[in-house]
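One structure is given below, encoded as structure tokens.
Subset of chains shown; positions unchanged.
Chains here go by letter, A, B and C, matching the order in which they are written, and residues are numbered from 1 within each.
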Amino acid sequence: MEKLIEKAKVLIEALPYIKKFYGKTVVVKYGGKAMESSALKESIVIDIIFMKYVGMNPIIVHGGGPEISSFMEKLGNKPKFVNGFRVTDKNTMNIVEMVLVGKINKEIVNLINKNGGKAVGISGKDGNLIFVEKKKSKIDLGFVGEVKKINTEILNTLDGKGFIPVIAPLGTDKNNDTYNINADSAASEIAIALKAEKLVFLTDVRGILPSKNKFAIPISTLTVKDAVKLKKKNIIDGGMLPKVDACIKALQYGIKKTHIIDGRIMHALLLEIFTDKGIGTEIVK
Amino acid sequence: MEKLIEKAKVLIEALPYIKKFYGKTVVVKYGGKAMESSALKESIVIDIIFMKYVGMNPIIVHGGGPEISSFMEKLGNKPKFVNGFRVTDKNTMNIVEMVLVGKINKEIVNLINKNGGKAVGISGKDGNLIFVEKKKSKIDLGFVGEVKKINTEILNTLDGKGFIPVIAPLGTDKNNDTYNINADSAASEIAIALKAEKLVFLTDVRGILPSKNKFAIPISTLTVKDAVKLKKKNIIDGGMLPKVDACIKALQYGIKKTHIIDGRIMHALLLEIFTDKGIGTEIVK
Amino acid sequence: MEKLIEKAKVLIEALPYIKKFYGKTVVVKYGGKAMESSALKESIVIDIIFMKYVGMNPIIVHGGGPEISSFMEKLGNKPKFVNGFRVTDKNTMNIVEMVLVGKINKEIVNLINKNGGKAVGISGKDGNLIFVEKKKSKIDLGFVGEVKKINTEILNTLDGKGFIPVIAPLGTDKNNDTYNINADSAASEIAIALKAEKLVFLTDVRGILPSKNKFAIPISTLTVKDAVKLKKKNIIDGGMLPKVDACIKALQYGIKKTHIIDGRIMHALLLEIFTDKGIGTEIVK
């Protein structure tokens, strides 16, 4: 009985957070290692279903890098990258779309539905969600796009009826050609368009480190100003760069808090949202 | 961190129950010792606020026996009881109403609001909620009423706008005279009228015992048939009688589950609703 | 038949007033002698029901001074006043609440329902209606509050579903402690918050007199400016002071007309609203 009462107390501890986020939108970018372990994946979708049931509006944007490359190789294509961007010719674009929309997106949808949520998976094409322009670059990147407009109509429609939207980061340009988009940036733009309360990146690192020493303790709260400094010193670099840039942009456009958290921790999302003990790094204005 | 993850798991364990009761009405009769300790009172209202936030519609019906009697004595009136019913002359009725409506009801409302809920306290008079007839009895009981009709309009109005209704068990008859009603019976009738999912009695005993031995382990699940047997053997008697009768009536009119639980246990309501480990006694059809 | 036609003509004479006030809110402060005669009480609630049926939104705020004091004395407590304010210790506050909420409020609710309206009685605690701060005073007045914020949500909810709200003038502060509030001031603040069309005080005098001569003919229309003059000359004093101050404040915050009328006249409210012949004193900007 003692133990049960302890459990009830834990529920009650969550109440102030439930109140605080009631009716609020949280955009979750989900990718990397957190998508590989099936236990972690399940932990994450359950967190999201929980958020939905206690009155939040979670929106998921997923990535898909490693699976795309491995599938390309199966088909005998060699992935090529320039400055971290996948060079995307027509054929590559087709493969990207098949893997993102026809595989990863549906796996997440399925996992949510299996655990009792109601997910609907869409891409940036559906309902004209994401409008892009071709990314300018010295070396032609092919069908790599930059988000120019988010049309939130389909998200509001799904959200208003209790569905959890799961979004594959693709978009179309003015010719209705399909483009590959950086998922971090897509998540940030969607958060801005929805005036989300929070933007959360589920990554496979412990957070942002203060130095190149990879055993350092992650920074718990980082201002935009300090983030810019760490970028200049190349301490923030690699795959962390687009995430930090996405956070900075979101903060500039009115999102209150952005988080880069460790998706390898079980229930990382719930911990971030329902406890005071932040995990990973929070970037604020 | 380990400990935090444990906490997240506890939240997640509640998810199947949150789903199950989403949008459902639960009528809670609240009285006795559970109303005396301020820690317990707070634990109960927090449980109720939690229920509201995760999508349930809790409705509270409260009693007030001991406080009424003590207040009567302060005023120099001597409480009189016949077969467990308070003999209620006009003057007594006034005092009952002042204490129930002007004191106990408002204390509960205040406690809920203090803890972040939105409560509205009403009596069975407001919005013509409870219509009664004078209780027939060999010895005249005065203004003691029997519920004849519940007009749920005010409850639906409050519920639909996010308020938690807190109800003092009084009613009016065809002459608009005010009557005292047994709170257990009022709770049962309200549950029936609202087609509630559950009817829960928060009491100050451990549950229904299988024998007169008061150290016996309470019965965890009791059928109506067995409840009737225990009544015949006088094992169910005293203050437990109206509660058991209220449960039986509710079950006959379609309520699925009724519970008599120990309000002295912290977070008894949450334990009952959000765990499989029932506490106290559940009476089923 | 002649007489019947006369009656029909009277109904028709009310039509321009019905049109004028259709959909408008009228806050009625009800107290004093008008609450003592049962014929007068019935006349007033019938007027209010009539107003509701012809499309107005009447809101009642009641006082309770004499009954509180007499009940305190029954309990052996001696009422104490400083500058017209009741010194309110914890015990007094409890008694005030019981009498206001558990007795006077419910009597009005009952009377309205008996006459065919649908009333719901609440206090300033319910739905967090009235938020107060402790009144500053040289001599500590105890739990005497000043209205700081009106949360109209519960009033709009009740009104929107055809209920007549009846309000006991209590409020809670930031610690959720209960405070006694001057009913005149509560009525004024509620009228302001609801952007009411009119604020009407039902009193037990004939109106505001132009001089100390108590047989003088009451002033029929008074400007704020002249009201201030009469205050300086102490011609407006005593129990009339808070009423006049409440009117002045309401006028400053946009209420168009305020009235101090003689509740001892049968159907005083209807006369005020449905005829051109004002009764008592109207205070205007």
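Convention: a residue touches a chain if its C-beta (ideal position, glycine included) is under 8 Å from a C-beta of that chain, and two chains touch if they have at least 3 such contacts.
Nothing here was measured: the structure is a model prediction, and the numbers come from that model.
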item	value
Subunit count for the whole complex, all chains sharing one sequence, 3 displayed	6
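Everything that follows uses one rule, which is that only the chains that are shown with their structure count from here on.
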item	value
Co-neighbours of subunit C and subunit B - touch as defined	none
Chain centre separation (subunit B, subunit C; CA means) in Å	35
Length of the line joining the C-alpha centres of subunit A and subunit C, rounded to whole Å	57
Separation of subunit A from subunit B, taking each centre as the mean of its C-alpha atoms, in whole Å	46
Partner subunit B, residues of subunit C touching it in the complex	74-75, 94, 97-103, 105-106, 109-110, 113-114, 118-123, 125-128, 153-154, 157-158, 161, 163, 172, 176, 178
Residue ranges of subunit A touching subunit B (in the complex, touch as defined)	1, 4-5, 7-16, 18-19, 22, 46-47, 49-50, 53-55, 116, 265-267, 270-271, 274-275, 277, 279
